[in-house]
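Not every chain is included here, but those present sit where they belong.
Letters A and B name the chains as they come in the text, with residue numbers starting at 1 for each one.
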């Protein structure tokens, strides 16, 4: 079982979600995060004092999947999230040892 | 704190309460309805009551919104409290001896605090020295609203770092040492600068350029210097946590200011209309010039800038509102917007003080500009009284715009700056030496809402 963690641009969320649904991936958890990277931030001015804000709003999508689905899911995310402009974000993958569904105590692949 | 001391406090408090109630007993049924009230004009009284309500609205919710939006999330409640609590504290002072000290007859510097102790003798009968067509009590109420908002304005300079207890003590002392005397000198019968009431040096200040805005603005600057900067300023970003609140406050301030200035006509006649108009056009002009200036210099017109310009225009026109024509008011506003813009954006960074919410840059600087421009722009065609009221060895002297009056205005300004500056400095030192002014660093980084009041503004 693997976890896919993707950092994307906020306005791409619905597209990515739909792309994953099409693969039959029904579960995911989403977090609002701030990202720092190559993409430049902006400056704000309040009564003359300037602030450079280099943390930009991003969305983190996490989904745990059976190994079999990972490849397709990653491709789908990359495709849906791409604008080609700097700041599109990243996809990371690692192994999850065990998973449970709280409601049913199901364990393993059937839990996700 | 240890139980014994707290208990001690409690007793102290209750004994005070008892004493207090006792003093009352006498005055409980006192009032003044018996005197003829034929003189009361219902239209004038209606306008002054409405104006009193408007001026209180400037403090809450006006000012608490304007200031509350500019601080960081962790300090919004404490900042709003700084203004709110004065509605209770200053009103109490005002009732006991404040009004009397400001407006009762006395010497050139303050009125006799005992004349209207607990407001006795302030009732239905108009006080012709001040307003002949409304109950004396209405006049007292209207003036009280000014006394409430003035110290509240100062709080913008010490936001996010002052001890609540120290704030209370300082404010009460400041009212007694700075506000009440200054108020008497400018507006009280026999006051040193009261051009209309037997003063020696005729200073024109229609609605509180000196009494309200310069006094609070200068005191704010001194506060900022004595307290020192907020921890982390200017390194850490300290952006307004909610500009929307500040904009709501701006709107309410503008609306309330109509009561502040037009109410100062003390009737609902044309002078009120004229002051209303001057107020509006100055605010409009200042918003324009601040916005244009910022747009040209920074490349973008900020919304907070436009709002700041409006308040600057309102503070600046205050002393002049009852003495100048609409075009003159518009000019004053144009100047106010640009000058205050520089005061706020440049002065602070040059002198490295942390006047957190720019009380000095907006109110102090603005009203100084207004007082001085008034020296040249005061018009007897707008307010005939200034040409006929002030007497020197038998002859009426016109206070209309010109070099002579400019000098008088300058004197009034300098005196106010000195009194407010020195008074505030001394009081702060005393308070600091006794109970201490600032919260410790832990409390400051936790935020005053939690450390001083045990609350947070925003929850689930």
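In the analysis below, a contact is a pair of C-beta atoms (placed from the backbone, for glycine too) under 8 Å apart; a residue touches a chain by one contact, two chains touch by 3 or more.
For clarity, every value in this text was computed on a predicted model and none was experimentally measured.
Stoichiometry of the full complex, written with the labels used here: A x3, B x3.
Basically, only the chains that are shown with their structure count from here on.
Note: centroid distance chain A to chain B, computed from Cα atoms, is 53 Å. Residues 44-49, 51 of chain A touch chain B in their complex.
Residues 234, 237, 239-240, 298, 300, 302, 304-305, 308, 344-346, 348-349, 358 of chain B are the ones that touch chain A when the two sit in their complex.
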